[in-house]
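Please see the structure below; I have some questions.
A single protein chain has been removed from this complex, and every other one stays in its place.
Chain nomenclature is as follows: A, B, C and D, assigned in order of appearance, with residue numbering initiated at 1 for each chain independently.
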Amino acid sequence: AQIELVVDYPYPDLFNPVHEEIARKFTEKFPDYTVKFRAPTNEYEAAAQQALRHAVTGQLADVSYQGLNRQRLFVDRGIAVDLAPFIAAEKDWDKQGYSESLMSLGQVNGKQVGIGFSLSTPIVYYNLDLIEKAGGNAEALPTTWDDIIALAERSRQANPGTNGLHYDWEITGNWLWQAMVFSKGGAMLDAEERKVAFDGAEGRESIQQMGRMVENGTMQNLSYSDAAQLFVSGKLAVLSTSTSRLAAIQKQIGDRFRLGTGLFPIYAEDGRVPAGGNVAMMFAKDPERQKAAWEYIKFATGPEGATIMTKATGYFPANTLPIDDPQGLKGFYEANPNQYTAVRQIPWLTGWYAFPGENGLKITDVIHNHLQTVFDKSVQPQQALEAMTRDVQALLK
Amino acid sequence: MTSPLQPSLAWRIFRHVVLMSGAVVFLLPFVWMVSTSLKPADEIFTEGLRLLPERWAAIENYRRALTDVPLLRYLWNGVLVCAAILVLQIVVALPAAYCFAKLKFAGKRLSWTLVMLSLMIPFQATAIPLYIMLYHAGLLDTLAALVIPFIASAFGIFLLRQFIAGVPDDLIHAARLDGMREFELVWRVIMPAAKPALIAFSIFSVVWHWNDYFWPLLVINTMDLATPPLGTMFFKNEEAGTDFGPLMAGTVIITLPLLVFFLIAQKRFIEGVTLSGVKG
Amino acid sequence: MRIKPLEVALLLGPSMVLTLVLLVLPLAMVVLISFTDWQFGASTWNWIGLENYAGLWHDEVFRQSFVNTVEYLLLVSLASIAIGLGAALLIESHTSLRAFYRTAFFLPVASTLIAMAVVWQFLLHPSAGLFNQLLTALGFEPVNWLRDYDTALISLAVIGIWQMSGLAMVMFLAGLKNIPAELRHASLLDGMRHPLDRLLRVTLPMLAPTMLFVVTVCAIRALQVFDTVHVLTQGGPNYATEVLLHTIYTEGFGFFRMGYAAALTVVFVACIFVLTLLQQSGASRAKEL
Amino acid sequence: MADIHLQDIRKGYGATQVLDGLSLTIRDGEFLTLLGASGCGKSTLLKLLAGLELPDTGSIRRGDDDLLRQSPAERDCAMVFQSYALYPHMTVRDNVCTPLYMRMLGFWQRLPGARWLDPRVRRQLREAHAQGLAVARTLGIDHLWLRRPAQLSGGQRQRVALARAMVRRPSVFLFDEPLSNLDANLRQALRAEIRQLHDQLGRTFVYVTHDQHEAMSMSDRVAVMKQGRILQLGTPTEIYEAPAHRDVAAFVGSPRMNFLTLAAGQAGPALQDQPVGHIVPREAAQLGFRPHAARLAPEPGALRVAGRVVQAEFTGAERMVTLQPEGGEPVVLVLPAHGAPARGEDLVVYVPAHACHGFDARGWRVPAVPAAQPRAA
Partner (left out) sequence: MADIHLQDIRKGYGATQVLDGLSLTIRDGEFLTLLGASGCGKSTLLKLLAGLELPDTGSIRRGDDDLLRQSPAERDCAMVFQSYALYPHMTVRDNVCTPLYMRMLGFWQRLPGARWLDPRVRRQLREAHAQGLAVARTLGIDHLWLRRPAQLSGGQRQRVALARAMVRRPSVFLFDEPLSNLDANLRQALRAEIRQLHDQLGRTFVYVTHDQHEAMSMSDRVAVMKQGRILQLGTPTEIYEAPAHRDVAAFVGSPRMNFLTLAAGQAGPALQDQPVGHIVPREAAQLGFRPHAARLAPEPGALRVAGRVVQAEFTGAERMVTLQPEGGEPVVLVLPAHGAPARGEDLVVYVPAHACHGFDARGWRVPAVPAAQPRAA
């Protein structure tokens, strides 16, 4: 039957051409299905708000791209459709390039509600010009935070008027707090999601680590945009933030200096990094539409969609097939080694944790505020962690 | 001959010194805005402050602002929406303001309190219920949805009332005796007499609704119906990095019509209204 | 003067009906929501009575944001009115460059704040920003404007003033234009040689209605500050710039706790309502005198 | 139409009582002038008649209609405001013609732009302008046709206000000092013009003026007001020759009537040597005579006033002389310019008995003894 799928997605500046291309190819492949796009929202927050609004008025899109850490919202409100039955119905699913770790990004409470579309991880950006003056080496970038801090501090000394490090801890959803804890093998909450788990050794070490970043002024109390401005103008040696910003940063640097990217330090055996970016979710309720929507999700997140997406944005795909495919992205990554750093992190990928319950988002905010006190040095890291634990625990009930 | 009615030379110099420094401070962000809109991405964050770029990217930035999004179309939407809002607001607010300023009637205090209340209540407070109401009216995702919530402008009523209160009663009396009904009196006598206030109101109404961002974002689902700020926001991206050049170019483009509008409107101020047909 | 009720209804009706539909009705819905635990987007909710309000009472953030709002309100409305009035008077005191000055002071009102915030971020940058470069050049320590607990709210207030002075100025210009030239003549002949005399004895009193209006509007708009906070600081650092409307927004759209946000809104509106009544009685008393 | 009856009207603003139980009947089609000191409530009365203000108590009826229930538009009055109340934003033409537009054009035709859509509107407008211009021409303001009020002189503004009232044919005309800012010639011409308008239309005119000449020469009847009440209502001759109250006598006539206090039937110093009993009745507390009434030639039975001339003022055709009787209050006399005495001279004048008026202690007129009865009815 003829079906017009309604799709919404965020970040039009990045994804407009991507989604249009995907839709075009999709319609070529499935002539019965056409795609109609909603006016894109310009950030994940707005995207989630819009979807919830549409839920109130019953205008939900059939397929919606949402930020990774927003999936839980739609599960809690019973909006998201469980994709497990569709996956089960697929013949050779395991051959389609969706690895276990990538699939886990779309799971909430064990339910598969989303399939990764465009992904990002935290990485570390280096101003190679600056760090080389401080004795750093582009080929052997540091692999622990203490080394990174030391390198940044040395660079700061060696290059007067420049800053050392910026750790972009303010990214929404406590992304880099989670990254720090996860990279040490820690967790946010216990398995029952009733008790705070980041007050353990990993958490303590994480917060101390953050404290050390600012201790000697290696890192200043800056916002991301302030720091990014310093970085691209060549006045900041090391910047740790999402890989999604790579394209923009490269563009703003031009050929002012050489840029290098390094892995986000992973400590423990079971160390992980949380993925960012967005997943495709199905909101359609009608079985016919669900069928079409599933085809669309598969197409968009599959090799064809992933190739289109990756080439046009700074994200990496949630599908491994095209990465080594010369028809796909192989040549692309060779030409853009800085982009490849994120792909190298795929084995450690884990979901972006969202706190449960009606206070889930509030908890994120509370954590953010306590981290703030660490970075502006108004509270000792340990005390901040204790206060944070107490407050979060209270909100968990 | 310099007129002795004019202020002294010292005063004129003082005036220019004060106003010029004020103007410089007030215009500073705009200077940066225009300057940025001329620069390529890699020149925006360079060391030191430079007004003009080394490599001009003005064409590139403005082209992108105009073509990456159909900004001209959005401008047109903006004009439509602002004009509709303004006209309806005046149509609704002027008679009401007149009532409050010059008439006695039962329930005046109550309705005035209502006006003051709606003046003070932020739009955001009622946004969601309004959204739901518009949905039930089937008006979501139409230009009407951008207009309807703003028709009853408490700000307009309040502003106009204040000025109409200053219109001499005799003038209104004369109009009544000339055979005007209240309705006509409002448009034939009060409207011209309150012209400065109307112009001031128009300026604010247009400026606010032109720049309004949150409400269009809420109710518009079809890109074709978007208003100018939605267009420029296309270039602002926290997640992947903002495209400053086109963003600023877009901002310049959507500010320009307002500038022109203000230049025209402020000329009308000069004329003012001298209520010199009334003695006393 | 006898005006037929029908005529009054005709004149006043549209605005009142619209206000009822567009304001009172939604407000009633908000009040209802405030008694529930409705989460945005959810299809179910429970009546929880006054629980949200009880929560408010203990909410530190609410208290903080209340204090901030009042501080911001005083700073911004007073300074904007002063600057707006000063600019209007100075501009109108002579003809040269009048249009330019008017436009210069007005432009901030016309700016798209969301985009302008980017510019302000740049100007307020802790090391590369223009203000700090000036400070350093003058031998002062640079200030981390938006992230220092002490300066964050003030920085936002400065931006608020930048935006609102033009509004006040335009209103005052309109008010000045309504003063008959003859009164100026009379004041000159009465011996008011000094401009200050004319200002205090004729211009300002004649501007009194405008002043009442400008004060009210500036106060209201300051009270409703949201955009700058939302874009520049998100209420941070640590609620140092948290203001009521932003709190409402975060609760409602950030945390999707609609019931709680509604309760906040109701309290906010109630405060405003009291203010309105005070302002009303103040205005009517001023009129009687 | 019918007479307008005002019954026991009271009107106050806050603490000030402006009209204080005023009753008045305005006959249909008459030309009634209101005279009275500044601030006595004349303008307020006009506004009540027009329906622009409502009385606190009292009734205003016209025939069977309760005017208080009618809006200004229904009452159909034209008014010249003391403050002119011109529309500042309109040209003289539109100021004058607005009442015509209102009458001649239908509601839809009055909407802006109707002129471009409907040729009939254009015709009507031309017609209205022609009518307005005709009136403007008689008032000498046709050359100002396209100016705005701010560009007019005081007298020109006043004439525009007058023209605006005169283009209409309402059932009542209300004029509030319509000629006060005009020069004598113009005033005289316009007086005739207004009176002629009255005679032509036969409508009711209520006219406020401070110029007694105007009041006397134009009106069918004059109402003299004081502090919110009517002191006397009568024809000009009645008012002048038989003032009902001392205040009326003092108010009407210029220079003002002279008053001599009669202490309990005994006259003041100037009258010591004459019996005044035959001139005014015994009950009179004061005797009044007008400055014009004095004669230089002795006359039998006349009041004799003697004194020294303390001031002699030239006023065109006459000379105004202030006479100081020995020990009495000064008396003002108007004498022919030729042969009038100079300052410092002694002078004796005679006032015919029929020109003397008696007033009792509360100021009301004492009916004269038959011989001294004034001629007026």
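As a convention for this text, contacts are C-beta pairs under 8 Å (C-beta built on N, C-alpha and C of every residue); 3 or more make two chains touch, one makes a residue touch a chain.
Keep in mind that this is a model prediction, so the values were computed, not measured.
In the complete complex, the hidden chain is touched by one of C:A82, C:A208 or C:L277, namely C:A208.
If you put the hidden chain back, the residue from D:R164, D:R187 or D:R203 that touches it is D:R187. Interface note: of D:K11, D:R62, D:H129 or D:R159, the residue touching the hidden chain in the full complex is D:R159.
Seen from chain C, the chain kept out of the figure touches residues 180, 182-183, 185-194, 196-197, 200-202, 205-206, 208.
Along chain D, the points of touch with the absent chain fall at residues 13, 16, 35-39, 41-44, 82-83, 140, 151-156, 159, 176-177, 180-188, 210-213, 216-217, 236-237, 240, 250-251, 253-256, 290, 292-293, 313-317, 320, 334.
Criterion: only the chains that are shown with their structure count from here on.
Spacing of chain C relative to chain D, judged by their CA centroids, is 56 angstrom.
Averaging Cα coordinates per chain places chain B and chain C 15 Å apart. Shown for chain B are the residues that touch two or more other chains, namely 45, 47, 128, 132, 176, 181, 233, 236, 242, 273-276. In chain D, 51-52, 71-72 are the positions where the chain touches two or more neighbouring chains simultaneously.
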